[in-house]
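Of the protein chains in this complex, one is absent; all others appear in place.
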Amino acid sequence: MIPRRGILAVLAALVALFVVDLFVGGYPRYILTLWLIYSLSALGLNLVMGFGRLYSLGHGGFMLVGAYGTAVAMNHWGFPAPLAIAFAAAFAAIVGVFVGLPAIRLRHFSLAIVTFAFGITLFQLVKSFAYTGGPLGMFLNVTGLQALWQGRLLWYAAALLALLGLAMSYSVTSSRTGRALRMIAANETVARSFGIHLTFYKLTAFALAALLGALAGGMHALVTGIAAPDTYGPDLSILMFAAVMIGGQGRLFGPFLGAAFVVAIPELTQGAGALAQIIYAVLFIAVVTLLPGGLLGMLETGWRRASGPLVRTAVAGREGTLQ
Amino acid sequence: MRRSLATLGAVALLALSAAITEAVAEPGVDDNRILLGGSNALTGPVAAVCAPATYGAKAWFDKVNRDGGVQGRKIEYNVLDDGYAAERALANARRLVQQDNVFAIFGGCATATSAAILQFLSSQPDVPYLFPWAGMSELTEPTKKGVFALLPNYVFQVKAMLPYTIQHANQKPKTGAILMMNVPGVEDMRKATRAVFEANGITVVYDELFEVNVPDHTPYILQLKAKNPDIVLFGDSAAGAAKMFLTMKRQGWHPQTGFGVATLTAEQFLDPVGDYADGWLSAAGVVSPPSAPEASECNDALKASYPDQKPNHFTMFGCLAAKIGVEAINRAGRNLTRQGLIAALEHMQNYETKISGPISFSPTDHMGTNAVVPFGVKNGQFIILGPPLRPAQ
Amino acid sequence: MNFDLALATGVAGIVGGAYYALLGLAIALIYRTTAVANFAQGELGTLSTFLVVLYVTRLPLGPTVQLAVSVLIAAGISAFVYIALLRARRGADALNLTVRTLGLYTLIHAVTLYFWGANEPYTMAGLFAAGNIDIAGFALAYDQIGTLVIAGVLGLALFALFRFTRVGLSMRSVAMNPEVASLLGINVDRVALVVWMIAGAIGALVAMLIAPVSFLGTGLMQPYILKAFTAAVLGGLNSFPGVVLGGLLLGLVESFAATWVSITLREPFTFAILLLVLLFKPAGLFVRQHASRV
Partner (left out) sequence: MTPLLELRQVAVRFGGVTALDGVDLVIPSEEIHGLIGPNGAGKTTLLNVICRIARPQEGTLSYAGQDLLLFEPQRLAGLGISRTFQNLALIDGASVIDNVLIGLHAHRPGGLIDELACVGRGWRRERAARETAMAALAPLGLLEQAEILVGRLSYGQRKMVELARAWVAKPRLLLLDEPTAGLNSHEIEQLRLTLLSARSSDRLTILVITHHIEFLLGMADRVTVLDLGKNIAIGTPDEVRSDRRVIDAYIGNAP
């Protein structure tokens, strides 16, 4: 359970932030900010997909709601940025409940298709209304915000939100809610017979996923300065899906690794030109095929091998009870 | 255990990001090199149209470098692919300016991506942004410090040439239609078109927008056919317009008169369509067709650098942009600064490129061309219908 | 309203629906036999079409031989994908296999972009001339007629394959229950391989029909693949005739929605219908509901 370890983790993260701040600025910091934002979004998707086994291919849609919600609140209603993001996230949580409705009866393939369709529909809707800026999208007046505190503000804000997302992920998954979700994923009938309300938990999972996704989307819009439809189209949904799978679904820190993969690989291979996308795709397939537990699964296995004696003790303890 | 792993990951990322060092030198210029950056759709739905603009410009820079460069410096032109996605264009612009420290952003193509770059540069007003192939009015209206354009915007194209097309139609059109791709600036253009139609006593019977890269134009053409307008304004990418024209051919209908925006003066449009558009289509052109004698200089440069690239409207446009860019850098002198370049451009008056009308900029007007060339189609080839046109005041 | 327009809209809808139906069939076949939602179905077709258009059509062969070679190439690529990417399970579940096809989608897209992205879209001569037959003022395009004929023949051939051949019988039994089929001595792996080949061939044929109309580009099949999935889900993945009906229905709804509701809102409208159908009939329109079991 949390306390000591959690506090240590948060402290470690804060130290890391500070160190990054010392050594990294400008463009690298922008890339790291994107990494945190994608991690935050993947944390949300990991709740429905990793723990609830509800396959959502529409997570980009929640990020879209976050980005456009923030943009609309700022540009049309004059909200300040933090309030705009909060509004967008709250709105997205409601949207999440509605997107979750089909999940009450659908699973696997059908659910993936319906959520995918949701993402594409949103993407086309914002593209066709002038209120949301049409095909160009909406530019956010954030040059001041981006420059604030020498560009550090958004970096720290993203870090803070990612930590919050992590904490929320942790408390959901290690609590009654998380267990209920995992039980539903394992067997719905059994879950019901233990008094778990399927609809409530599925919708809760989608609402929380939407909330985190929208926070990430809003931050993304602030950091890039634009809420453009193409950014939040079906490709983003696939990207987030890939990030969760690559990191290791159903693992608390998996989203961070997965997001690092999808952000870092294209960035590091930028010099390879058109070959970059091929490299990315090959690595993606390799990770998914060779490491079904994702990158984190691989690290855990490696760790377990390295610390063999510990495991042997555990096995011995297990055998001891058979008398 | 998991926490240690996460810490490990964080440290690795840190190391990685620290490796990407921060440069703080004077942007993009040293003793023997000028670094220009660009973002263009080198792949994706508009690549065939847009990428040649980059090749045309690069080829011209190569030629200039072979001849000794500009004021003793070679021009290096680094173009990143944006796949015609605004967000990637934005990221590219950020990378070019903040990471690669380019002297200026040069070229580019298509409206959405140019608009994104424009947005990014609003926080970097000193960075020159030269000659994207984009027809939106926001580039130069209002005038922005570092932004210069060559392609007359869509509204200008419509105002300058649609009245001419209506007057020269075989039969005076009574009903009109607008079929446009949904790109930024489209609303202004619709308004301008409606105004011209109205002024000429034409009733608008159909007005639809469609998405970029729509796979199948059949529903639009069926509806158009049912309304049977006399004149139609077509606004689409070159390949998209070609698809649309072939769909009309399949459905056995076309309007008496068609008017196309500048994209329809590209070979990528006409080659698949062939002689189907003969005699009823006219379009607003900017730069001489590659078949014109004055285009040979550009074509030769292209052949030297990109032997596989066929000369077309966009290689010509890239060549034109590069010519003007080189001239401005030259005029800015050996002590090259961004300020100097902007000043040199603002004092450029009636510069003769040979492949377009005279180019003029001023501190209040950053739009270099002020006329369009009326293109028509005959035997599946572009022909120039007459002298350059300006909007009636 | 205008009768000609309604008729033309209907024909366009059926043609679009035929594409969705065939692709949906390929997807449902693979899903039923290997539990994989093949997101790379469309991209495989795009890849095959590139190879066919840029290389096969330049071979000094007659059109029939060229067609046969093309279908073989498509089936071969698909078989290779199955063997190289999906057969090695290593304890992977259906989700993992499906994500591999997402990776494959990304890979094929990157590969086509790398080789052909700079010059897309490629215009190409279609199998049918761009023109139409005028039937009392109503224009029926050659390619529409051609598509319908080819789709019909393909559909009947698949039907005959399932119904009257041993391969078809084993496919049906694997689709019904892989475990039982395997107990009955059917080589499930080989059936899956055959299914992937058939699906690959179908995908490529559809892509080759679409390419002349929408021009050959790296994004050729992207607008179609989601519709194909939708058709498969609408029809109910369990019933192959249901998938065909689902595809045709989707094509018609989409076409009429474009003409009489709004072209821009055509797709949101289509998905709203998908959502409604699935809310009330989660197993699909054409499948009888089964009681759930523990």
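When the chains are written out, they are named A, B and C in that same order, and each has its own residue count from 1.
Throughout what follows, a contact is a pair of C-beta atoms (placed from the backbone, for glycine too) under 8 Å apart; a residue touches a chain by one contact, two chains touch by 3 or more.
This one's a predicted model, so the numbers in the text were calculated from it and none came from an experiment.
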Across A:Met63, A:Val172, A:Ala227 or A:Ala260, the one contacting the chain not displayed is A:Val172
From A:Ala186, A:Leu275 or A:Leu290, residue that would touch the chain that is not displayed:
A:Ala186
Of the residues in chain A, which ones touch the absent chain?
1-2, 167-168, 170-172, 175-177, 179-180, 182-183, 185-187, 189-198, 204, 250, 314, 317-318, 320-323
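Basically, only the chains that are shown with their structure count from here on.
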Per the C-alpha centroid definition, the whole-Å distance linking chain A and chain C comes out as 32
Where the CA atoms of chain A average out and where those of chain B average out, how many Å apart are those spots?
37
Can you list every residue of chain B that touches 2 or more other chains, as numbers and ranges?
42-43, 182, 209, 211
Residue ranges of chain C touching at least 2 other chains are 113, 117, 264
Chain A touches which residues of chain B in the complex?
1-3, 5-7, 9-11, 13-14, 16-18, 20, 22, 42-43, 80-81, 85-87, 90-91, 94-95, 98-99, 111-112, 115-116, 119-120, 122-123, 182-184, 186-187, 209, 211-212
Any idea which chain A residues touch chain C in the complex?
55, 101-102, 105-106, 108-110, 112-114, 116-118, 120-121, 124-125, 128, 189, 234, 238, 241-242, 245, 274-275, 277-278, 280-282, 284-285, 288-290, 292
In the complex, chain B touches chain C at residues 42-45, 47-48, 51, 182, 208-211, 213-216, 218-220, 222-223, 225-226, 239, 242-243, 246-247, 249-253, 271-272
